[in-house]
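Left out: one protein chain. Kept in place: all the others.
So, chain A:
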Amino acid sequence: MNAVNAAGWRPSMGGVGEAGGVPPTSSGDYGLMLEEPLSFELGAEGKCGVDFDAADRAPAAGLSKFLRKAPPALPGLTEPEAVRHYTRLSRQNYAIDLGPFPLGSCTMKHNPRLNESMARLPGFADVHPLQPQTSVEGALEVIEQLADWLITLTGMASVAMSPKAGAHGELCGLLCIRAALDARGEERDVVLVPESAHGTNPATAAFAGFKVQSIPATPEGRVDLEALKAKLGPNVAGVMITNPNTCGLFEPDLKRIADAVHAAGGYVYCDGANFNAIVGKVRPGDLGVDAMHINLHKTFSTPHGGGGPGAGPVVLSEALAPFAPLPFVTRGADGTIHLVEEENRGEGHAQAFGRMVAFHGQMGMFTRALTYILSHGADGLRQVAEDAVLNANYVLRTCEDVLPAPFAKSGPCMHEALFSDAGLADGISTLDIAKGLIDEGFHPMTVYFPLVVKGAMLVEPTETESKAGLDRFIASLRSLAERAKAGDQSLHSAPHFAPRRRLDETLAARKPVLVWKGDAGEPAAS
């Protein structure tokens, strides 16, 4: 079944040994460059890293026909083996804790450790979502306080806290729009999405049952207002706009766009992935936005964790607020906090469009985000946006002479600087620059996105990089650009110094191997 791994795990020669002309080691490891087998190749059936009390009662007789015949075929590890396995694996990852992680539109900023310790207080981490309300008043207060501050920071009327990530928040916003249209008795089935949008926007619109129509960009990298107006009509439910947009630019026409959309009976969804650039500087509510998700794992620094979890609360305008999903936490006129669920939705939430998650959303992210906001305060958040934008402009202006910056003449960028691979030597592309950055000790920028720019490279340094750190990154990026222009073919084989060389993604997709089957054919454990 598994041609790649027919012989099981076997370390082969590492790059260091070859590059240094040193003979390969016997172990396959090279000093601190450590290979690590799969847990399945290390562990043994019956081995266990947890001690238990003995079960003092046998399974009830009625359960006998449901019992499994043998334990799941999952080898175990003792604690020392497990700690070593995961620690060795961790060292094969790049992370913000190791250096800049300038992935455009991902906002990889430092994750304050205070947030981690606060989220782990037993009063937050060890409470059940269905405990009686009287026993979780502090938890509800966290949700309410964070909600209140998100409303303040965005100038909106309300916020739905339960969506679990950005794309889930987009879905929440679009379902609010659907519910509002239903309430008006209108069947509008088209959502307009700019060409430069993140892929989740069209995917979400389709997921919510809308048809997607694309809006072109101007040569300056902004939404084409006239083209958008031409598409408005009685079938248009709304538009999804990212602001600042994925080219790293603020959409100065957003208010005019919103006015036109509202005049045509539609709603404005704003993708808030890039809110970090403007937090504390401008409120989306003042620009005519009806709904916007906020990635707490971007602007408010909850850790990305190798792909999640995130959180995607959605701020809503007066027009959409009544449709926010349940459960919902509100503060009454007397200051007391109420949890509104299906049974008491009559308390101002009769029009709620339904429920998006089993419980209350990402509480663990709420505590971290609230801690972050408390630490920064109104003054610190404003400084966050200013430093994030300054850092990005610094990268833009210090590299635009060696890397084409397609919108550099459009004025300052916001929190991310966009470059293209036009003008590199034949055969050398964005991918080669990205992989070259790995050899330089940096995580690459976002590549080939937005799609509207050829060979796009989107650099988002964030505000938590020092000037000295940025200067080192810029020196590496400039050096790579020079090498790429000079046709340095060694870039094709980069990275040379990572735990792995370029990986064969075509092979992975053609013959998908998604689970380990190295023990297939062996007799089942008794």
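As a working rule, contacts are C-beta pairs under 8 Å (C-beta built on N, C-alpha and C of every residue); 3 or more make two chains touch, one makes a residue touch a chain; residues count from 1.
We take it that contacts and distances are computed from a predicted model.
The unshown chain of the complex is recorded in UniProt as "Probable glycine dehydrogenase (decarboxylating) subunit 1", chosen from "Probable glycine dehydrogenase (decarboxylating) subunit 1", "Sugar ABC transporter substrate-binding protein", "Protein-export membrane protein SecF" or "NADH-quinone oxidoreductase subunit M". Taking the complete complex into account, A:P72 is the one of A:P72, A:G185 or A:G332 that touches the chain left out. Checked against the hidden chain, the listed residues A:A160, A:A208, A:L232 or A:L403 yield one contact partner: A:A208.
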